[in-house]
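Shown next, in structure tokens, is the structure this report addresses.
All protein chains but one are shown at their positions in the complex.
What follows is subunit A.
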Amino acid sequence: MTTHAPQGAPPSGGKQSLNKTESNMVLTGVRSQRTVGDLFRRPETGALVGTVTVFIFFAIFGGAQFLTTGGVASWLNIASELALIALPVALLMIAGEFDLSVGSVVASSSVTLAVVSGVYGMPQIIGIIAALAVGALTGFVNGIIVARTNVPSFIVTLAMQFALAGLTLGLARVIAGSTSVPLTPDPVFKALFGTLINGQFEVAIFWAIGAAVVVVWILQMTRAGNWIFAIGGDSQSARAAGIPVPKVKIALFMSTAIGASLVGIIQTMLYNGAQTGSGQSFVFNSIVAVVVGGVLLTGGYGSVPGVILGCLTFAIVNQGIYYTGWNSDWAQLILGILLLVAVLMNNTFRRLALSGGGRKAASAAKGA
């Protein structure tokens, strides 16, 4: 009986092999040379082009102010907060799901922290844990509903976005009597979450770098990363290959919500209080950043460097407009055009990637 253990290579089959060129060329040829063509086959190439383009654009039209430390800090701060949400959202999107509830999670976590530690006067560490728990619970509920009912995550998380926004607003009015809840941060937590380094750079930049390292490790280096790609590529086949699809999805929904909670905590510490309406812009901004960053909207493809570049691109446009002296209304127009161009460009690069060694494989290259 020829039963092969996964680790031991089957010795029997090689004997009467069907081809002449066997072992020697295989072992030497495993790693072929990297070429310029390979660069264009990476998921983040389009995103890099986008970031460089908008940077040059605003460096020219934004004047000297845009390039000062203050200017750089303004878009780095925006990019960092966005990245904390966009990075887990990217993982989730690679696994083929959406999270539209991140906006309300930012607000609800922020309000939770301010209510627990501000209104009720509990230690701020309790408030922070409570805020993260609100995020974790929201993500868990999103995940379990999507995994159990097969209702599209678009709908489930949209419903959550509304429900949680209402709940936050309602409870804030009942408990704090206002939609704005003040909190005086402890120096330790102010330093950890909400301080401005050199008076300009948010400490969130370091949180974002940390998050990027963790997410790139998970996606590129772990088994879980391979599962995420497989689930987004073909959920049925992934399940057939023994991947615990529901567990992975629940974990991913929890990670997006915890990312949003972290941003909620950061904003509360930064602005000394919570607003029930804060954070709503993250819902679409995170999707723009992730898609501009080269993640396939239908799942199965994407990269962390791409998402970081997507966040930077978004933030440069968002802040750069103020340095041009033009009306900030134009930023939205630029972002809209950028989104469309980025998706078209990413489709082209993906088709190139699929063409591999030059042969056509257009059948698999469809979709945005």
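To be clear about the criterion, a contact is a pair of C-beta atoms (placed from the backbone, for glycine too) under 8 Å apart; a residue touches a chain by one contact, two chains touch by 3 or more; residues count from 1.
Simple rule for what comes next: contacts and distances are computed from a predicted model.
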Omitted chain, identified by the protein name its UniProt record gives, among "Phenylalanine--tRNA ligase alpha subunit", "ATP-binding cassette domain-containing protein", "C4-dicarboxylate ABC transporter permease" or "Uracil phosphoribosyltransferase": "ATP-binding cassette domain-containing protein"
Chain not shown: contacting residue from A:M93, A:A172, A:A204 or A:I243: A:I243
Option from A:F55, A:W207, A:F282 or A:Y301 whose C-beta touches the chain left out: A:Y301
Contact residue for the chain not shown (choose from A:I56, A:M221 or A:L344): A:M221
Absent-chain interface as seen on subunit A, which is shown: 1-7, 9-10, 12-14, 16-19, 21-23, 25-27, 29-32, 41, 217, 221-223, 225-227, 229-230, 233-234, 236-243, 296, 300-301, 350, 353-357, 359, 361, 364-365
